[in-house]
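Got a structure here, written out as structure tokens. Questions coming.
The complex is shown incomplete by one protein chain, all other protein chains being positioned as in the whole.
Naming follows writing order (A and B), and every chain is counted from residue 1.
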Amino acid sequence: MREVAVIGCGMTRFGELWEKSFRDIFVEAALKAIDDAGVDHLDSLYVGTMTSGLFVGQEHVGALMADYLGVAPVPAVRVESACCSGGMALRLGFFDIASGNSDIVLIGGVEKMTDGADVTYALATAADQEYEVYQGVTFPGLYAMIARAHMHQYGTTRKQLAHVAVKNHHNGSLNPHAQFQNEITVEQVIGATMVAHPLTVLDSSPVSDGAACVVLASSDVAKKLKKPLIKIVSSSAATDALALHQREDITTLKAVKHAAESAYKMAGLKPTDIQLAEVHDCFTIAEICIVEELGFVKKGKGGEFTEKGETALEGSIPVNTSGGLKAKGHPVGATGVAQAVEIVEQLRGNAGKRQVKNATIGLTQNMGGSGASSVVHIFKKES
Amino acid sequence: MIGIVGYGSYLPRYRIKVEDIAHQWGKDPETIKRGLLLKEKTVPGIDEDTITISVEAARNALKRAGIDPREIGAVYVGSESHPYAVKPSGTVVAEALGIVPDVHIADYEFACKAGTEAMFVSYSLVKADLMKYAMGIGSDTSQGAPGDALEFSASAGGSAFIFGKENVVAEVLETYSYATDTPDFWRREGAFYPLHGGRFTGQPAYFKHIIGAGQAILEKSGFKPSEFAYAIFHMPNGKFPLTVGKKLGFKKEQLEPGWIVPLMGNTYSGSSPTGFSATLDVSKPGELILLVSFGSGAGSDAFIFKVTERINEVRDRAEKVKDMLENNRIYLDYGQYAKFRGKIIMAE
Partner (left out) sequence: MPSPRYWRETPQRYRLEAAKCKQCGKISFPPRLVCLGCGNKDFDTVKLSDKGKIVTFTTICVAPTQFTEEAPYSIAIVELSDGVRFTTQVVDCTPEDLEIGKPVKIVFRKIQEEDKTGIICYGYKAVLT
């Protein structure tokens, strides 16, 4: 396999982008990434989007975006794996280059969620339609059941859950691309409008529009560019039962655990080698489970770990320096690519007020549904 | 011997008190409680309808019968609140019970006597030797217009009866039906609430038909009222069945176990069948029971049953009506009730 590097990145601001269309936000992010990379052509295009068909009535997204970006006839394909569509698109682009098929690939993630669709229903299509959604389950409901089980099994507290949101809002306040750039308190999280007991609206990532793009190239191409060389040293994905009730243990995100283990193996790294991580905090409980599955802390101790500040900007392993899905926003298909954008900016030293000092190894973890699919990438800066 | 081999009922847990309905419409609850002899009524949950009530009642009947559902040759659901205008309730019920596809299914409608109709035809098919078992169900989620007198009584519940020849719990000794064309109460296709002729629903409708059927079956069978342990007459309110019982020569004690209307309300097609089910719950072998339904339009079906030894074996296999009526009640206020019953106009 050939070595793969990220040579360009760009994203729109995340939020309610009333003036901009689905295709426009993608093109905006893509142009930024291409400009940042300084390339004059692409060999192929991968676009992650979860459910544009339901959100804006648009499928056939690969061709649409190639057309509007003005790169047709470059081959383009839309990639879907629910909320980790973006991460999966990145993975496919990675292999396209690693295999020697392409030299320069654009990876995009995009979602337009505010155009009036029934968002709760659209997101719920990532769960088991016949045996979860049919009964009235929602995504907050599924994560609420994980939270309840985690609290019951490990003594995780309501307050510990809130700390995830408080931390991520703090990080978001330092990120100009974030949907929410305001600080919140534990009391505000707990006292906010209930969505699915025990999770409130402030435990939940928002409904967002946004797009993010990265340009990947083979190491040989990348070395010719005068930029810090950010290599993707691992790309790993895994799956689990689609329905939460079919999992062996409700609190274990096995797909995340498997993807992480093989990612560490592929890179020859250990969890302790990771200096920062962008993870899929669609709900506060998700971040607590994920830091456990990634091996940053023992199973069951994620809440305590977060409350102690270990995952804060100045903690032992800063998690979601961008503000995460919670504060930066969660335009579903864009999220996995936006995570990569944040890690690349951090490793390049461009993260401004939220910069993690001397960061050279970062990880992204993107997840679909209630954890039935997950993808993990590890990025390493070569000096 | 032909008769009932299994019986079962189901009543929703939700209730509304007469006081709450009276308060909503500025009426005096005490007058209504005295006049109609009603205290509260059952209300179907937001996810309950004639079909779900029928399934639960039928499951209880199957528990008591202890038979393989696939041996049931007919499933008949009598109701005036079938969820579909076109598409049978009975197919859902039979599918849920695992009776399909070797089964005859039909829905019945004859205002409040659709349940006993289903029972009558079930009994007849077994008697004609066309099938081993047949099940008749009377079940309703009755509608009463807001502010109408009917709103104090229209309630939800149902009962199911499996007829057969082996292990009979209550033998059918006699049947009789009485019907004329009498427009005392009706609901036109597409109309949400039924309308009625006020006092015209009394003498020329309810009383004439129940007494007509009651007297005829007594005459036909040769039994005297005093020979019956119990009698059940359709219960549109608390008062009518007591009056009709007296006129036919029955004492209040004979009516007592089946006179469940003060707590249940009028479950329309499920009314007299559930009164009968409650009576079976307390009956002893050898006892005679008279059941007379009434359906507006109008008609009455009458049955005479003789309870067998088998009752002692099956009685405790399913929940009894009295326990459903008195335990685990969840009270609604009028606003919640209006929402549950679809009486609030929602955005399209």
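We adopt the following convention: a residue touches a chain if its C-beta (ideal position, glycine included) is under 8 Å from a C-beta of that chain, and two chains touch if they have at least 3 such contacts.
None of these values were measured; they are calculated from a predicted model.
For the chain that is not shown, the touched chains among those present are A, B, taking the whole complex.
Taking the complete complex into account, A:I250 is the one of A:L31, A:L225 or A:I250 that touches the chain left out.
When the full complex is taken into account, the listed residue touching the unshown chain is A:A196, out of A:L17, A:A76, A:A196 or A:A260. Considering the whole complex, the residue from B:V5, B:I51 or B:A74 that touches the absent chain is B:I51. Which of A:S21, A:T114 or A:T138 touches the hidden chain is settled by the complete complex: it is A:T138.
Counting over the whole complex, chain A has residues 118, 120-121, 124, 130-138, 140-141, 144-146, 148-149, 152, 193-199, 243-246, 250 touching the chain that is not drawn. Not every partner is drawn; the one left out touches chain B at residues 13-14, 45-49, 51-52, 55-56, 59, 83-84, 92, 95-98, 328, 330, 339, 346.
We take it that only the chains that are shown with their structure count from here on.
Averaged C-alpha coordinates give centres for chain A and chain B that are 59 Å from one another.
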